[in-house]
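Only a single protein chain was left out; the remaining protein chains are all shown in position.
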Amino acid sequence: MPSLEHIANLVHDWLNAQFSPGLALFFEFFIIGVLIIGLFSILGLVLIMMERKVSAWMQLRLGPNRVGPKGMFQTVADTVKLIVKEGMTPDGVDKLLFNLAPFIVMIVAMVIMAPLMFAKNFQIWDINIGVFFITAISSLSVIGILMAGWASNNKYSLLGAMRSGAQIVSYELSAGFALLTIVILTGDLKISAIVNAQSDGWWIFKGHLPVWIAFVIFMIAVTAETNRAPFDMAEAESELTAGFHTEYSGMKFALFFLAEYVNIFVVCALGATLFLGGWQPLHFGTGTGFNRVMDYIPSSIWFAGKTFFLIFVIMWFRWTFPRLRIDQLLNLEWKYLLPISMFNLLLATLITIMGWHF
Amino acid sequence: MYRETAIVNESEVTGDLVINMGPQHPATHGVLHLVVHINGETIRKVEPHLGYIHRSIEKMSESLSYRQFIYVTSRMDYLSSHINNHACAMCVEKGLQVEVPPRAQYIRVIMDELTRIASHTLWWGAMAMDVGALTPFFLAFREREMINDIMEETCGARLTMNYMVPGGVMYDLHPLFQQRVKEFIKHFRSKIDEYDELVTGNIIFQNRMKGVGILTKEDAVSYGCSGPTARGSGVSCDIRKLYPYEVYDKVQFDEPLETAGDSFARYLVRLQELRQSMSILEQLIDDIPEGDIQAKTKAVLKLPKGEFYTRAETARGELGVYIVSEGGTTPYRIKYRSPGFSNLSALDHMARGGKIGDLVAMMGTLDLVIPDIDR
Amino acid sequence: MGGGSLIALMIAAIAFSGMAILISKFVLKATTNKQKGEAYECGIPTQGPSWIQFNVGYYLFALIFLIFDVELIFLFPWAVVVKQVGWLAFVEIIIFFFILFMGFLYAHKKGALQWK
Amino acid sequence: MTNEELTIKISALQPALVVEEGQEWLQFHVDNKDWLALAKQLKETAGLDFDYLFCLTCVDWKTHLSMVYHLSSTLHRHTIVIKIKLAYTDPVVETVSGIWRTAEFHEREVYEMFGVDFLHHPDLRLLILPDGWEGKNPMRKDFEDPVNMIKL
Partner (left out) sequence: MAFLKKYFSNIFQAIRSLTTGMRITAGYALRHGKEKITQQYPDNKKTLVLPERFRGEVVLTHDENNEHACTGCTACELACPNGTIKIITKFDVSPEGKKKKALDTFIYHLELCTMCNLCIEACPTNAIRMAQTFEHSVFDRNKLTKKLNNPGSKIREGVE
């Protein structure tokens, strides 16, 4: 069965056979660019559709059901609508920053994809500091949001951007600590190494208490970092109308919207990689028939399944909880999540040194 | 004679921001315009600007006959239109000194309580939506829709029913009415605990609500608050208990009181009122007496010279109807003392020192219906 | 693939966003008027400037974050070598966290974590 | 407290009162200049404790205006009505917003609808009418709006 790894190698070999190494590399980059743009489009369509359906199920509604079979192409129709919409630039704005902000947000969302491992040995760039890279790049997205909010010359936007600044930087700490737990257990920052370390069992099973705590903290922190309800202070629709993207319309708004969903995908993919074993199939014991059946499922399906499960959890949060207030949001981080994750890190260190994990 | 609206630009001096919330804002549920002075996230001052939906119903009523003006009041507090109509009909009856037949009295009270449940369920959904939970809104609408269907069947309309006429009600109950109401009560009894689990018990919701927008008992009285807003502050002000009208003195129900005076207290009062309304319905629905539904009245009504004031407990508080009659076929002057207007006046006092998020939660628990405030 | 892929991704992002905006520009003939250019504030003209010196509450958190984030960066290399170093690493981190936590408690005591 | 007791007690506070019975509640006609002092006493006198101003309005009688205050007590549950006669042109009355805070909004409404000027009101501005409203007071009987009013 041809895996993604297989196809990638075939293309690589064919290109190198046809062209000079430099040209081949250029073509590979080109293919990556096209693929990633394709991935973006598909993610946008799928995730928005999923959000709508999940919310509809929870809210006794049907969800979109008019465009295409079971409303599958609703997002396509909406995209067309957004393209036809006018992308206005209000008079009072800082034009340069205002137009730059969506690009920054998009660049961050795209670059962060580089070290993600989508399937077995299928990765754009296996950076040796993979986890660290993701932490570093993801903090850039706050710059885009601050830029958008400040440049809009709108008080709602300003408030939204400021809130978002305080929020994202705060929650980055506990997300970082949660990542560190896994790094300590693995002893490596490379994504591929982390995934390989889970071949005999996912960290969530092997690492017991510290990993469970880290996983819960990670989920809370990334929900906050991606500005999702119940932590959607930056948008806070009932308070700030639309927060930092109040003044954005048309395609520029669509880019923010898309970036938000791609960010959700990225953090959930990261969560799946670190805690749920990435593309590793579910195994019990060694050499049983069950394991062989699990192995038969392609690694990309495993990865996607885990990621989408986590995405569902984040959507589930959104459609259940009320929004926190800004001071409660920061209290939660500084009074609960941060101290707990610090002690959790000590616990993880202890367990690693004693070798108590499986 | 008029003084210009003083827009003092304090922002340059103190670092304050002046934000307009509304008239087009997701949290103002209509066209309320609040000018909010904030510093950082902290609210310094809230100035309500009203009048975006002012239709001068009082002036309109002056040119309408005593049968006709009742229907206009459905458009004031459209969520408790039955009770508005009821208060007006009672005021006309007081002037005419007409005794309403017992059957009509029962029907009126049942309709009032159904309206109250419909209004409070909608408030619950909207309240949860204000603090960011979107799912409760749809759960609330499921229940409200059942009531609307019952109303549609008997009254012929879903929102502005115009079912009350001076001397009774317009038509008799639909044959299926009692059965439908019992079904609804059974359904709602099973669902109201879900309300508590989903929203009331939620830790985030409680944190958002507790200690926010505190209105002390003295302030509540001084600001003329009524209804659940005042009862959340421990002021006993239920017109149904204090000055019973129709058959309210025959039914057993409690007036829920909370003493904390914060948003959560007001929230709890309304949730308990839902349960009380259901118990009133249960007591009344089985023994509606047979008989006339309208007292005999003349085709053209004329109130004697004098002043008449009636009050009724709407879902938002005390609605007063003050008719000054000169003996003609139309009222000389009508004043509607709407509950929302007085409740809103306390908003500035409550909101100072809170956050923007708190303001939204407070507005939610005040249960503002803007046409009721502007009239 | 090496670091060049980052450049490729960046170019892809810019191309994607730029194309999207350009296409919508071409599809549509934009008109403009005075109302369209106004900042959205619920339909009421904005009073006073929006670009003002803002309440310090937000910045305090940014400062505290900065301290902690720098510490977090120090932790990354440490985390990688915990397995090899063993107990020494544990003692080290306890000392490190003790100092950090004292600072945290101090900030808490001073009310820097209190939203104002 | 019964109506008789109320009459005696309130008349003692302000001898110039005219009491009118026959309606549902006792009605007191108060002189404009005595009103503020009486209002304070009504709220503070033990046994009266009129702390709840539930309705404040104005009636245009074409020759004069009359302010109508509906007062009640949350303690004793008695209700009275106070009426004050005002001049038709440039009517002026003392504000009671310092005594019952709900009066602040109600008085602003009366101010714009009837043109009654409330002395010492903390924030007497247009509340419901749009800013910069020019013209007559809408709730007066002689108000005509040729554009929006439909005569039936």
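Note that the chains take the letters A, B, C and D in the order they are written out, and that residue 1 is the start of every chain.
To be clear about the criterion, contacts are C-beta pairs under 8 Å (C-beta built on N, C-alpha and C of every residue); 3 or more make two chains touch, one makes a residue touch a chain.
Quantities reported herein were computed from a predicted structural model and do not represent experimental measurements.
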| item | value |
| --- | --- |
| Contact partner of the left-out chain, one of B:Tyr71, B:Trp123 or B:Phe253 | B:Tyr71 |
| Residue, one of A:Val11, A:Ile37 or A:Ala56, that touches the chain absent here | A:Ala56 |
| Absent chain, residues of chain B that touch it | 64-65, 67-69, 71-72, 135, 138, 141-142, 145, 152-157, 160, 162, 165, 170-171, 174, 194, 197-199, 201-204, 206, 299 |
| Interface with the unshown chain - residue positions in chain A | 54, 56-62, 316-317, 319-321, 336 |
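Everything below uses one rule, namely that only the chains that are shown with their structure count from here on.
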| item | value |
| --- | --- |
| Distance from chain C to chain B - Cα centre to Cα centre, in angstrom | 45 |
| Residues of chain A whose C-beta touches two or more other chains | 155-156, 158, 163, 241, 326-327 |
| Touching two or more other chains - residue numbers and ranges from chain B | 17, 19, 25, 41 |
| Set of all touching chain pairs, with the criterion as stated earlier | A-B, A-C, B-C, B-D |
| Residue ranges of chain A touching chain B (in the complex, touch as defined) | 55, 58-61, 155-156, 158-159, 163, 229-230, 232, 236-241, 319-328 |
| Chain D contact footprint on chain B (complex, rising order) | 1-6, 49-51, 54, 56, 58-59, 63, 94, 219, 221-226, 235-237, 242, 306-309, 311, 318, 320, 322, 324, 332-333, 335, 337, 341-342, 344-346, 349, 374 |
| Touching residues on chain C, where the partner in the complex is chain A | 1-18, 20-21, 23-25, 27-28, 30, 36-42, 46, 50-51, 54, 57-58, 61-62, 64-65, 68-69, 72, 75-76, 79-84, 86-87, 89-90, 93-94, 97, 100-101, 104, 108, 113, 115 |
